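Pasting in a structure now, in structure tokens, and then I'll have a few things to ask.
With one protein chain held back, the other chains of the complex are shown just where they sit.
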Amino acid sequence: MAGNTFGKLFTVSTFGESHGIALGGVVDGCPPGLELTEEDLQVDLDRRKPGTSRYTTARREDDEVQILSGVFEGKTTGTSIGLLIKNKDQRSQDYSNIAGSFRPGHADYTYQQKYGFRDYRGGGRSSARETAIRVAAGGIAKKYLEQVHGIKIHGFLSQLGPIAIDTIDYSIINENPFFCPDASKLEALDEYMRDLKKSGDSIGAKVSVVATNMPVGLGEPVFDRLDADIAGAMMGINAVKGVEVGDGFDVVTQKGSEHRDTLTPEGFTSNHSGGVLGGISTGQDLVVHMALKPTSSISVPGQTIDTEGNAMEIVTKGRHDPCVGIRAVPIAEAMLALVLMDHCLRHRAQNAAVHCTTPVIPGSVK
Amino acid sequence: MAGNTFGKLFTVSTFGESHGIALGGVVDGCPPGLELTEEDLQVDLDRRKPGTSRYTTARREDDEVQILSGVFEGKTTGTSIGLLIKNKDQRSQDYSNIAGSFRPGHADYTYQQKYGFRDYRGGGRSSARETAIRVAAGGIAKKYLEQVHGIKIHGFLSQLGPIAIDTIDYSIINENPFFCPDASKLEALDEYMRDLKKSGDSIGAKVSVVATNMPVGLGEPVFDRLDADIAGAMMGINAVKGVEVGDGFDVVTQKGSEHRDTLTPEGFTSNHSGGVLGGISTGQDLVVHMALKPTSSISVPGQTIDTEGNAMEIVTKGRHDPCVGIRAVPIAEAMLALVLMDHCLRHRAQNAAVHCTTPVIPGSVK
Amino acid sequence: MAGNTFGKLFTVSTFGESHGIALGGVVDGCPPGLELTEEDLQVDLDRRKPGTSRYTTARREDDEVQILSGVFEGKTTGTSIGLLIKNKDQRSQDYSNIAGSFRPGHADYTYQQKYGFRDYRGGGRSSARETAIRVAAGGIAKKYLEQVHGIKIHGFLSQLGPIAIDTIDYSIINENPFFCPDASKLEALDEYMRDLKKSGDSIGAKVSVVATNMPVGLGEPVFDRLDADIAGAMMGINAVKGVEVGDGFDVVTQKGSEHRDTLTPEGFTSNHSGGVLGGISTGQDLVVHMALKPTSSISVPGQTIDTEGNAMEIVTKGRHDPCVGIRAVPIAEAMLALVLMDHCLRHRAQNAAVHCTTPVIPGSVK
Partner (left out) sequence: MAGNTFGKLFTVSTFGESHGIALGGVVDGCPPGLELTEEDLQVDLDRRKPGTSRYTTARREDDEVQILSGVFEGKTTGTSIGLLIKNKDQRSQDYSNIAGSFRPGHADYTYQQKYGFRDYRGGGRSSARETAIRVAAGGIAKKYLEQVHGIKIHGFLSQLGPIAIDTIDYSIINENPFFCPDASKLEALDEYMRDLKKSGDSIGAKVSVVATNMPVGLGEPVFDRLDADIAGAMMGINAVKGVEVGDGFDVVTQKGSEHRDTLTPEGFTSNHSGGVLGGISTGQDLVVHMALKPTSSISVPGQTIDTEGNAMEIVTKGRHDPCVGIRAVPIAEAMLALVLMDHCLRHRAQNAAVHCTTPVIPGSVK
């Protein structure tokens, strides 16, 4: 219980359901003096918000965030920051039919069993709509990380169904509706998604997040390792079923002589580790991948049971994303930003400063 | 900082270095009245301990655990449980040569940079030797889970380098030194490991853990989801680089109609989800996989730098496991047990009892 | 940092400044199925709100609370509850003069020094206005405690300056503007406060809170004792400088033979302990007292310094309570409710149920 707070020193506590009055949260632990406006947070909210392309749900939400406290004369005061996003385009009637049944692949069944009772409108609290506040809070962390430490976070789609990304060009990620860093794949993605929408089905995806200009030293072993906290954060995003750091599952068939990243006076010569050794950042790029399942809300009919346990057929109506992986990109960035900011503060508590020791070598290989 | 405590209600705080006086910890939050002896914990410690087969490090440790408190007349009292394992076979001289250099693939570099100073003997706190206490604490959780809820936890090797496991027979896992559930692969494993040792190299592995007889309802969304906490726990084990729940990275190419697990009055007809929906257990088997990198301590010479930043060649002596994945099996079991016990208590805090609602359907498909 | 969350299992995270847009918070960990409406919370908010009598500040705030999430069809869902109270009667111009100086006895100086920067309007986050959200959150706890465990919480003024209360009649507490349980003292209080207002000065007070119908067994030694958590909660209320449980400072001159409460088959024969032994509730009435300093915002001129360190004279204008102790009564009740609810859930996590063991004796003496 009490599972709605993320972080230890830089914390985010959230509330809100898909079809409730509003989403909101409290961000606590932001150092004073950071310049912060609602516009800073709106950038990523606009990247995440629904209805921006034909590939996402048709629900229309402005997702305008209000900063209710913690900022005075344009700067954070060091006190807690209240965030609020009002829901606007709830159409609860769309969901009245699911009150009495469990959509397969959804949290309907587990929420009902856990709490004995659920807000069935649009999935209630289990809806990914909840992540809007994570994105807003992550925006604060992103600004801090970039301004104070120069850390930048780049999220992108690295695979959608059968279409894998080959080349990574950060500069085009925000220029296309797929957050795809590979221009040569845009047409294939567009075609695939059109066909998918026609079929009424959905598809899985792989999303990657990379943090560049990382300091050495973030992470608190033995349990609160940087990679452990990242894995928890990513697996906690709706629909994520797998998380990798660096080479991930490829290490299963690697030999030690092949995997270990050589150190030279000029820096590491490879980055199999993904920028973490022993749970602590190496100063190299931090590389994280995650697998997102296809959304379970599809118009392809399926079998399920009603809340009394009787068999029935179900067709999920409503407005849904055929590939939740796409809009997960800014969410994954936000979660990585929250983890990194928390660890910057945690590291600073114990040491003089992040980047305090001059690294023996630069974290050269990306 | 303060990263040496795991869990929220059932917590384990640990201490100890590879070549220090002792390893130990405090287990807090164990309900009173559980029958508990040191022998209960020794079983898994013996499975994890080094020197039991030719495939592991030659370091010999009895890893005998002492329960120093919290148990009276054979039963837990509800107060904190002190655990202690004395180190016996430290050979610090083996490591004196690494005081001045950074072993590639190890945490030497990151510990030095983070803390400005490190206990270099056998890797100090970054050594996997630290996990002995996790296994002891996990033994308490295992006993509780089985006695109170009937939950059983099965860990096994599912791949070692190129050798993947095809069939799973829990009954033979503890009968072979690889924790391999597939009798047909034992010979191949033996041969592969002999050759590997000769070459002085190491190899990666995939380890799986399955919890059977799971209750419905464990997990605390939106952040403390059961799968999120499991991912954090597993990625926090030394050498782990990837974690999957259920179908894991296979979901990237799955369609929604294929992935979603159908509910019927008799139960689920498949288990693509791995037993978690919306961050809450479904009552099906909980299925977790993880990838472990090859150990970086190998006798194959490699390039690195000394603590002054000068290039040098390194050959890691000392006594090491050629495949850390093998001994990770009881560690992964322990971590899963710790997560599940924590969530049993957290669920109970908010609800009448685990298993309190009669599940609408049995969690039939494993 | 991150000091804006209270509780471990039943948590309240708050935000908001005296003259900001709104106050709000997230209540996490409330069990599902509790009937809850905004009216339930408004009762205590109305008791705390300013402008209700001539003895309190003239600032007028409706303090209308909105429940933004976590309640569906009139019942809590087990997910986080968002609370919001909009500020209405901010008159920031009243405070423009304090931007450049430190009011003696206020947090102006310490906030400025800690954060290097402060929201000076009405004291910003340091204003007791922030406690409105504590009262709203405490209302949820109060309802739970009464409905599930039958526990009732009674706060009252037990001394105001020289006027000490002699008899305690719970039934009249809410019938007078002083929350005074002694009808014979009302006239003296009224007269004292009139004179005080004329003088432009302020006065200290003693406030007591008693929980009746307590279960045995709440409290988690050795650190999270019930009395320790209560002391922290009460000392965390603005202006509180002392906290007592049971006989409090009177124990300094008591002998053991006098202090110890005798147990008989019919129950305890006295309650010197105030209902806590070894940090765990005895089942007797829980008795807590606290001392509140006189408000430092008075119109009696005083010496201070400006933010440059120069001496200056100050007269605090604005609208203030001449005795903050009065309005602290519902705040103290709320904090006690939050502590008790947190401990009910914590106890339940570890044991079958609160009140699970039949007490050997009733907790008879109040």
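Going by the order they are written in, the chains are A, B and C; count residues from 1 in each one.
Everything below uses one rule, namely that a contact is a pair of C-beta atoms (placed from the backbone, for glycine too) under 8 Å apart; a residue touches a chain by one contact, two chains touch by 3 or more.
These numbers come from a predicted model, not from an experiment.
Undergrad: Consider the whole complex, including the chain that is not shown, and state which of C:82, C:181 or C:246 touches that chain.
TA: C:246
Undergrad: Which of C:49, C:125 or C:185 touches the chain that is not shown?
TA: C:125
Undergrad: Provide the residue numbers of chain A that touch the chain removed from this figure.
TA: Touch set of chain A with respect to the missing chain: 9, 29, 31-32, 78-79, 221, 345-346, 348-353.
Undergrad: Tell me which stretches of chain C touch the chain missing from the display.
TA: 1-6, 14, 102, 104-107, 109-116, 125-126, 130, 159, 161-162, 201-206, 216-217, 219-225, 227-236, 238, 241-265, 272-274, 276-283, 291-298, 300, 302-305, 307-311, 346-347, 349-351, 357, 359-361
Undergrad: List every residue of chain B that touches the chain not included in the displayed model.
TA: Considering the whole complex, chain B reaches the absent chain at 1-5, 7-11, 13-17, 20-26, 28-29, 31-33, 66, 68-70, 72, 75, 77-82, 84, 114-119, 121, 124-125, 345.
One rule holds for everything that comes next: only the chains that are shown with their structure count from here on.
Undergrad: Think of each chain as a node with edges to the chains it touches; is that a line, ring, star, complete or other?
TA: Looks like everything touches everything, fully connected.
Undergrad: Taking each chain's centre as the mean of its C-alpha atoms, which one ends up farthest from the centre of chain A?
TA: Result for the farthest chain: C.
Undergrad: Quick check for you: compute each chain's CA centroid and the global CA centroid, then name the chain with the smallest gap between them.
TA: That would be chain A.
Undergrad: Could you work out the angle of the rotation that brings the CA atoms of chain B onto the matching CA atoms of chain C, rounded to the nearest 5 degrees?
TA: 180
Undergrad: Given that chain A and chain C are copies of one sequence and touch, is their interface built from the same residue numbers on both sides (over half shared) or different ones?
TA: Since more than half of the residue numbers are used by both chains, the interface counts as same.
Undergrad: Need the CA-centroid distance for the pair chain A / chain B, whole Å please.
TA: Centre-to-centre distance between chain A and chain B: 26 Å.
Undergrad: Just give me the whole-number Å value for how far the CA centre of chain B lies from that of chain C.
TA: Spacing between the chain centres: roughly 45 Å.
Undergrad: Can you list every residue of chain C that touches 2 or more other chains, as numbers and ranges?
TA: In chain C, residues 9, 29, 31-32, 78-79, 345 touch at least two other chains, as defined above.
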